[in-house]
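A quick write-up on the structure given underneath.
Of the protein chains in this complex, one is absent; all others appear in place.
Entry: chain A
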Amino acid sequence: MPIVQFAPFASLVQPSFWHELTSLKVDVLRLSDDAIPVIATYTTGRSVKDRETGQEIVLGCNVTVGAESFRKGHQRPSAGAVVAQGTVKNFNTIEEFKSADKSSLFNHEADIIWESILRNQDTSLLTRFLLISYADLKKYKYYYWFAFPAFAAKPAWEIDDRGWVSAEEAFSQDALNGIYTQLRQSQKHASFFLISDKNQVLGVDKFESETQATIAFIDPSAATNNPGWPLRNLLAYLRALYPQKTSSLRVICWRDNVSENSPSTGAWKSRFGVLSAGASVESTSRLTAVGWEKNMQGKLAPRVADLAPMMDPASRLADQAV
């Protein structure tokens, strides 16, 4: 049986995020390089039809940060989006940025997630991210590196031979419409949920009492055969808490944007699959985590955002004159 491969998150940093970080750095943080809590948002995976070739082009598995990421209590994501929490650690010099102990920063974040699984049984921290950065304020250059820790199951999850199929093959139209309506009316914007055998949307904490539940998550991936990154930690969560019940799991990757007016205009985009876990050693020690974002060349290295070309020449002159 093929191994399930997950589409990694791709970060998208709005310029307003860097502007906000700059003013925070200048006015509030100054020389402090303490980690600051921020939030990011992601939506269901999107694809766009190329008008010239008729091909469906899959857009990236984006997770977005912007100016509002810094605002405390910002819990109103835009329509159809869900929130991921994370931290920014902004270093004062490029040398510190380079020589930072990335493994320990990363492991710290992974520990938080693991803790939330075992101790608090909390799903809200499952999708967590770390952003390390160095802001060259004079040149409007921002060096940054995202990490999205995910626990690597050993042995890896496998999918049965049918592979990922359209959700329509596993659920009736009525059932999907019902789920869609419940998600649309829900105020919580949950990233993870369960679908009971009666097609009710439930919290993940009901997993133990439900006999035939399908696990579901808002899937930022639009690739046909790759579920999005958040599923990895959901699987790790369930495996760690309910080892007896998780040798085989029904999964639905929810990809139909509930902020749009009607779902029935096109075919359902959500995917369905049955996953199975290999026999695993029962232990509560933390699994190893992976998830540093690769750069444009596919290497494990930081990225740089250069906002200088977009800056107004006049204001740049004025800034330099000070």
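One rule holds for everything that comes next: a residue touches a chain if its C-beta (ideal position, glycine included) is under 8 Å from a C-beta of that chain, and two chains touch if they have at least 3 such contacts; residues count from 1.
Basically, contacts and distances are computed from a predicted model.
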item: Chain excluded from display, named as in UniProt, from "28S ribosomal protein S9, mitochondrial", "Ribosome biogenesis protein BOP1 homolog", "Manganese superoxide dismutase" or "Autophagy-related protein 3"; value: "Autophagy-related protein 3"
item: Selected residue (touches chain absent from view) among A:M1, A:A267 or A:A301; value: A:A301
item: Option from A:S133, A:N226 or A:S270 whose C-beta touches the chain left out; value: A:N226
item: Hidden partner chain, residues of chain A it touches; value: 3-8, 10-16, 19, 22-23, 46, 48, 50, 52-53, 57-60, 62, 64, 67, 78-79, 94, 97-98, 102-103, 141, 143, 152-153, 156-157, 223, 226, 232, 259-261, 290-292, 294-317
